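A quick write-up on the structure given underneath.
As you look at this complex, bear in mind that one protein chain is not there, while each of the others sits in place.
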Amino acid sequence: MKKSVFVTAAVAAFITAGAAKAGPEAEVLHWWTSGGEAKSVAVLQGEFADNGGTWTDMPVAGGGGDAAMTALRARVLSGNAPTAVQLKGPAIQEWYEEGVLADISAVAEAEGWADVLPASIAGHMKCEGSWCAAPVNVHRIDWIWANADVLKSNGIDMPTTWAEFNAAAEKLQAAGIIPLAHGGQAWQDATIFEAVALGIGGPEFFQKAFVDLDMDTLKSDTMVEIFDQMRTLRGYVDANFAGRDWNLATAMVMNGEAAFQIMGDWAKGEFLSAGKVPGQDFLCASTPGEGFLYNVDSFAMFNVDGDDKKAGQDLLAKLIVGQNFQKVFNLNKGSIPARVDVALDDFDSCAHTSAKDMAMSSDNGSLLPSYAHGMALRGAQSGAITDVVTAHFNSDMSSAEAVEMLANSVANSL
Amino acid sequence: MTDFTQPHTQAGAPSAAKGINWTHLALRWLLFTLLGLFALFYLMPLFVMVTTSLKSLDEIRTGSLIALPREVTFDAWRTAWSGTCTGVQCEGLRPYFWNSVIMTVPAVILATMLGAMNGYVIAQWRFKGANLIFSLMLFGCFIPFQVVLLPMARMLGIMGLAGSIPGLIVVHVIYGIGFTTLFFRNYYVTIPAELTKAAKVDGAGFFRIFWSIFLPLSLPIVVVTVIWQFTNIWNDFLFGVSFSQAGTQPVTVALNNIVNSTTGVKEYNVDMAAAIIAALPTLLVYVVAGKYFIRGLTAGSVKG
């Protein structure tokens, strides 16, 4: 162990040779590697360097963080944990239970995080009462995106109930337009599913089913109804949806081939980079029903030796939740800041809607974690649900069968 | 090399002397048509990748994904090599290339050498239990790498090689031995045992026989082994991502970082260009090694 730490230090020193010797240091494992995301992290690196820190980048993309988590396990087992790691949801607490996370309460209290973060989001950042992670942003999952021209020329308004959505879809289908652009990958199926579940079941139902895993709720008639709606939606996607990347689905909405897409707010980046204007070329709204599903990215600090690295962790945590980074990062990424006191003047109308809805949901208790994006449940449990959702969506399984399978699958996931 | 499309009755006789042989000609045409069709099948994905890499992103968004580019641009290639972001750094694949080279070359050489010696022992110096050892090694080829990751990480930590390139080399050599041994053993087993016996009678020792008899015969199988090892190690992602750290990540990890972002804007042209660039060393090995492959064969050294 000692030796490997020595090697790590030696390698790190070799890489950063020429940089300042003393001062905060951090090796950061994250999966933001593409254009906008990478630029966003670069902002953090810039601030870190301005404060005298040395940033060593350890990017691993793929599978929404799966590959990074693989690398993380290997690193932790070999006694060579990175300084800071992009982690989110219950995974933070799971790693804490393994005894490998560092406590950053000192920074959090000095910076007054408790006052600026919504309570439910702050809850994700705490392990047994102490702070163990720093939130970066809030993605909203339950968005529905639409092509403005297509809706207008077919006389359709943004739907506010699933019945309205279905009516609109029928109309579009008759006009030869694909109602729903969708990519048939398990996580995308799950994304739609949770939006439908929130809309039809309501926030309380969602909480019971996908946070508490209450068996009666999972087997309820409401759940059958939700799967029925999924089957209906299956009729609104084109024949070639299987395996399609989400951004290709977004492109279908953009060029008018399809009318709607249900996807988190990163889809906005795709519209914007194609030069489309929100409210004019494309419309954004929350999916039918009340509530707000969030996906919060965050960084957790791992136990490491050396004062330089510990100083690095503190500095990093402070900067991540700092006003400036929260603003710049989220402008790039399409999400909204996790702290509520950031001025949103530079943000677009979709982001304003998102921030307003978040504040409202936070007050009335409908601010809920996304199960599909790993915020609500442990991986084994959310995976068990997704298996059923995607199996149902891609076959002719009946809703009753699906509900039965869902209950079994969740029970089998420990 | 035997030309079987030439009717056997004419073996040895120059067909030109008898004028045009229509059956022969038809068979040759059929042969070339078949070979050509297969070539098209094999080239299809490369065609898609190359054409996509030469398009602009706008064209990809609006046009058909597998059409020829309306306007050829090499921007994507430039970006992939030295401009695209693989994390905070936006220096393309370039910085990762060297890591892959210093990992792959020693690992291929070591694994090939070990395989040659092992194969030689198993095929020509059969001792009791040699076949059992060979079987154990072969079965080892089948262990899924996903299984190995976690205990291997622990072992590398204990050995003090965590996150380092020597660590990656060790891993690749260990999991390469099974295959290299297999290749050499199956090659050497076709060389008559009398050869070794005669040499032993002449007083040649273990290493001398290997050096002066077996090694000179080995070019084709060395080429096959090197192709196999080089490809596997260069293209490996799972070990590369698990046993590296900042600064030692191989090119496949960088490629993955370019290609596999979930919530970012996908630049398919850059993805495809990056994939081709990352594959250039292996492609080069195939082309160059292919040449030696022929040379080894035309030297007439391989005879069962």
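Labels A and B are assigned to the chains in the order they are written; within every chain, residues are numbered from 1.
Rule of thumb we're sticking to: contacts are C-beta pairs under 8 Å (C-beta built on N, C-alpha and C of every residue); 3 or more make two chains touch, one makes a residue touch a chain.
Convention: contacts and distances are computed from a predicted model.
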Options "Pyruvate dehydrogenase E1 component alpha subunit", "Lactose transport system permease protein LacF", "3-isopropylmalate dehydratase small subunit" or "Heme exporter protein D": UniProt name of the undisplayed chain: "Lactose transport system permease protein LacF"
Neighbouring shown chains of the undisplayed chain, as defined at the top: A, B
Per the touch definition above, residue among A:Q185, A:S362 or A:S398 touching the missing chain: A:Q185
Absent chain, residues of chain B that touch it: 1-5, 8-9, 11, 31-32, 34-35, 38-39, 41-46, 48-49, 52, 64-66, 114, 117-118, 121-122, 125-127, 130-131, 133-152, 155, 174-175, 177-179, 181-183, 186-187, 189-190, 205-207, 220-221, 224, 227-228, 231, 235, 237-238, 252, 255-256, 259-260, 268, 271-272, 274-275, 278-279, 282-283, 285-287, 290-291, 293-294, 297, 302-304
Interface residues of chain A (partner: the chain not displayed): 63, 66-67, 69-70, 73, 76-77, 91, 94-95, 97-98, 184-186, 238-244, 378-380, 382-383, 387, 390-391, 393-395, 405, 408-409, 412-414
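Simple rule for what comes next: only the chains that are shown with their structure count from here on.
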Chain centre separation in whole Å, for chain B relative to chain A (CA means): 39
Residue ranges of chain A touching chain B (in the complex, touch as defined): 1, 3-4, 6-8, 11-12, 14-15, 27, 30-39, 41-42, 45, 55-64, 67, 70-71, 73-75, 77-80, 82, 245, 247, 251, 254-255, 264, 266, 269-270, 273-274, 333
Of all residues in chain B, those that touch chain A in their complex: 61-62, 85-90, 149-150, 152-154, 156-158, 160-164, 238, 241-249, 253, 256-267
